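Since the structure comes first, as structure tokens, the remarks are kept for the end.
Removed from the display is one protein chain of the complex; every other protein chain stays in position.
Moving on, here comes subunit A:
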Amino acid sequence: MSTIAVTLGTDRARRLRAALTVLLAAAVAVGAPFYFAPFQVFQLTMVLLYAVALAGLNLLVGFGGQISLGHGAFFAAGAYTSAVMLDRYDTGHLATLPVAAAGCFLLGLALGVPALRLRGLYLALVTLSLAVFLPPLLKRLEPVTGGSMGLIVDKPQPPAWSGLAEDQWTYFVVLAVTAVALLLARNLLRSRVGRALRAVRDDESAAEVMGVRLSLHKTLAFAWSAMFAGVAGCLYTWVIGFVSPDSFSFVLSVTLLAGLVVGGLASLYGPLLGAAFVTYVPSVSQDLSEAAPGVVFGLLIIAVMFVAPTGLAGLPGRVPVAVARRLSDVAARRPSGVSAVLHRTPPAASAPGPESPSRPGTRASEPLTPADPETVGAPPRTEKE
């Protein structure tokens, strides 16, 4: 009896804490553009839009266990859809968003077919070719895309009633889209699709035996993920107001993947951290060394991966474990104390636990929790091929 009461109590506290965290995050997110200088607001906007792309990539890489080096291409497709619509047809900004999203979803669905046959590094190579081949294609399609000179389009203008500056208005628009996109990604992962994806990642044969349709879910994962990248690309066009083929070199795809891994695979807020990393660290590394910012950036990536192999998002989960391990060495003489410390699970791991009484069916098909350092963002199993 008492254990149930305790569980319920902690559950309520956890929910309260979650609600407060969300409120606080919302307050900070809304307050930020009134506090920071316009150029810092612009940087925050870039973080948000990269987070959308990373959240999409996370569906595929983190939860689907497939590697894509071609997401820059979907990003570019979304950006160009928006730019061409604004430039040629003078549609409103908001009208370009659903078109870019739907277009990239279909594109992802079509290109998801190789994802059925290939996996791991082979799929990475095929998608890489996509990223390499798109910029020259955009240059060739000059009548539509403006060739290598690119297209300059108008940025969304704040309506008069809002009294906001252009950068603040853009920030809020992007913030709204990002919030919806991240929520969508979260709900997607908690739905049947998400569970099926994880099952496929961990063991294809087992998943198939359980009744998961492999082809459908793998293609869908690719399509969803492409859609997120397309939405991010569309936001990019709004924020920068300029697209050119050189903006979407294959370096972008690599940067996205690096950002995701650094931020934390298979984590819900890893994409935000990864986006912040790819936005801020290059300029920080430039302050450190003007001569070779690229080298410093690379070294910082290595440093992060060394300190936090599960990404920045996994760091809060790892620190208590590491501390506990240290403590257990020190307190080896007191076995009772050790077990108490060791059982203090990191906050992320405790998440599914209290949930289980209310939703008993969830745990069976959710074999993974993000805090398990061995399996977080488990790389695709190439060695079995």
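Just so we're on the same page, a residue touches a chain if its C-beta (ideal position, glycine included) is under 8 Å from a C-beta of that chain, and two chains touch if they have at least 3 such contacts; residues count from 1.
Here is the rule we go by: contacts and distances are computed from a predicted model.
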Task: Chain left out of the displayed complex - its UniProt protein name, from "ABC transporter substrate-binding protein", "Gas vesicle protein", "Cytochrome d ubiquinol oxidase subunit II" or "BlaI/MecI/CopY family transcriptional regulator" - done: "ABC transporter substrate-binding protein"
Open item on the list: With the missing chain put back, one of A:95, A:216 or A:251 would touch it. Which one?
Closed with: A:251
Task: Options A:144, A:206 or A:292, residue touching the unrepresented chain - done: A:292
Open item on the list: I need the residue numbers on subunit A that touch the omitted chain, in ascending order.
Closed with: 9, 12-13, 16-17, 20, 23-24, 27-28, 31, 33-40, 42-43, 46, 132, 135-136, 139-140, 147-150, 152, 236, 240-242, 244, 246-247, 249, 251, 282-283, 286, 290-294, 297
